[in-house]
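Below you will find the structure I want to go over with you.
With one protein chain held back, the other chains of the complex are shown just where they sit.
Now for chain A:
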């Protein structure tokens, strides 16, 4: 919308020509100028410039919808609002499952099951709608080379034995999961930018990036000058493109993150604690209050990234083999904890499923 040419904003031909002499060709260039500058370049009076501003604004302003229209649209297509994770307690708390149209982050220390969760969700996305899936293809951007196709088939065969009763069906499912191996920040960003065409071509219904943290932390050392700002820049750019894709196509986007240990010495670093659920030592119970000023663990990639994701799930160790799943940030769910184990069929919740 910002890059819309002024010609298409119904400005007169001569006005467009005049503006292009000052290198003002898009709506974005026009709206970034102050009134005085606009009067100078257009040669019009104050009131005329106001009218021109309204014209250009109308060309790139978003369309209005009432909340009621949004609700009606959602109720017409209820199943497409969520991707059910088949972990029923989790689905209930999240009001349906992983939400479509927003970014979901899965954070955990190494080995807790992020990639397993992602592989499981890939299978679920390819299932038909009648079984709770999205009946579409999956784009899996793998930066750690951790994806295993054999595990994919194992999970599918064990979780839905009745559905995947023939090799034919399994192969069909694997054909709809598109894997990309990207090993640098630059290539990840390029891939994200090119996703729009792929989503339309291949009828993609789920995008997974596993993991964002590994590429970013390899390349940006936040102790060096200027790297923090560059890193934030890269992350917010990626996040805004992904948000646009998620909303435009109404698909869930899943990103994985790592856990970092922060050594603190006093109240200063408490500032980085964006939410109590992110401080994993807290979730172990109320007896930790004495240990606050030593090391604590938190999600990597910083504060700005935490603002960009809409839902955050944290996985962590409990008593092996049981692990814990926390809903740390969600617009529809309160803080909740679940225990799970990793089986042949993927993640399985303990307790009442």
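Note that contacts are C-beta pairs under 8 Å (C-beta built on N, C-alpha and C of every residue); 3 or more make two chains touch, one makes a residue touch a chain; residues count from 1.
Quick note on the criterion: contacts and distances are computed from a predicted model.
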Chain not present in the shown complex, as UniProt names it (candidates "DNA repair protein RAD51 homolog 3", "Origin recognition complex subunit 3", "Cell cycle control protein" or "AP-4 complex subunit epsilon"): "DNA repair protein RAD51 homolog 3"
Residue of A:13, A:34 or A:166 in touch with the missing chain, whole complex considered: A:34
Among A:40, A:74, A:169 or A:203, residue touching the chain not depicted: A:74
Option from A:17, A:167, A:247 or A:343 whose C-beta touches the chain left out: A:247
Hidden partner chain, touching residue among A:13, A:65 or A:130: A:65
Chain not shown, touching residues in chain A: 1-2, 27-28, 31-32, 34, 46-47, 50, 53-54, 56-68, 70-71, 74, 95, 101-102, 228, 232-233, 236-237, 240, 243-244, 246-247, 266-269, 271-277, 282, 289, 302-304, 306-310, 312, 328-329, 331-332, 334
